[in-house]
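Some notes on the structure that comes next.
With one protein chain withheld, the remaining protein chains of the complex are depicted in position.
== subunit A ==
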Amino acid sequence: MNLGDAKGPQVTIRSIDHERKQLSFILWNCDLAVANALRRIMMAEVPTMAIDLVDIEQNSSVLVDEMLSHRLGLIPLTSTNIRDITYTRDCNCAEYCQNCSVVLTLNVRCDSDTNRDVTARDLISTNPNVTPYFSSEEDAGVVICKLRKGQEVRMRCIAKKGTSKEHAKWSPVAAVAFEYDPHNKLRHTTYWVETDALKEWPVGPNGAEEVAPGPDDPFDYKAKPEKFYFVVEGTGVMDPRDIVEKALMLVHAKVVFVVQDLQKLKW
């Protein structure tokens, strides 16, 4: 592991695209396992908020209760200040309370002759830090269901903190792209070719970051991957930077756990 190096692992931010919620960066001078751990933690262990319990008072829409609750659960809720909220399992309360949950209410009735779209805009949160995510002012929000005249939905949604390990609705990322060695210098993969690999396999955008090997360059069998190209695409619940930061902290925390346990060991 390269952690012992003088410099240690380093990060170079390549670009931030706010509109697409994308952060592109290079992690280098570290081991493949660490880089992959970061990717996995971003996907699975960064906590966010999502609707977990729904108390349905009235639902005369065409969608059944379970389906409506499922749809509500998948609505991204802003979770930037997730640290202020505790997990319900760690909380002292019986079922849920202000410390471990946020209550959102949905109360829509259609009285017009045209169909009414119930969207995430109709969710009213009790906590200004935890609201449905909208990309812009014009964003109409995720459609939850559609109502005809006289139909009504009235429900209380309880959002809780959780991680994607439990359910994908708590995932802060839509996708994490991850690549290293764009020219396949390490020969970790074998190109599937009919005639010519260079022709049939276009080099990706990360190819420009590294020098392409010459056709006659000898194969360095000792070489190790160094630069890892990440593109983190968030769902909007958090700034992608936060996602990376929180993920790094989680990696750190995990290491700390190991260190603590080691220290407890008596020889």
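By our rule, contacts are C-beta pairs under 8 Å (C-beta built on N, C-alpha and C of every residue); 3 or more make two chains touch, one makes a residue touch a chain; residues count from 1.
Methods note: contacts and distances are computed from a predicted model.
Engineer: Tell me the UniProt name of the left-out chain, picking from "Queuine tRNA-ribosyltransferase catalytic subunit 1", "DNA-directed RNA polymerase subunit beta", "Nucleoporin NDC1" or "2Fe-2S ferredoxin-type domain-containing protein".
Structural biologist: "DNA-directed RNA polymerase subunit beta"
Engineer: Among the options A:Glu179, A:Glu210 or A:Asp239, which residue touches the chain absent from this view?
Structural biologist: Considering the complete complex, A:Glu179 is the one touching the chain left out.
Engineer: Using the touch definition from the top, which of A:Ile13, A:Val62 or A:Val143 touches the missing chain?
Structural biologist: Answer from the full complex: A:Val62 touches the omitted chain.
Engineer: Among A:Pro128, A:Gly150 or A:Pro202, which one touches the chain that has been omitted from the display?
Structural biologist: Touching the chain that is not displayed is residue A:Pro202.
Engineer: Residue-wise, where is subunit A in contact with the chain that is not depicted?
Structural biologist: Its contact residues with the unshown chain are 32-33, 35-36, 39-40, 43-44, 56, 62, 64-67, 70, 74, 164-165, 167-169, 171, 175-179, 181, 188-192, 200-202, 204, 231, 233.
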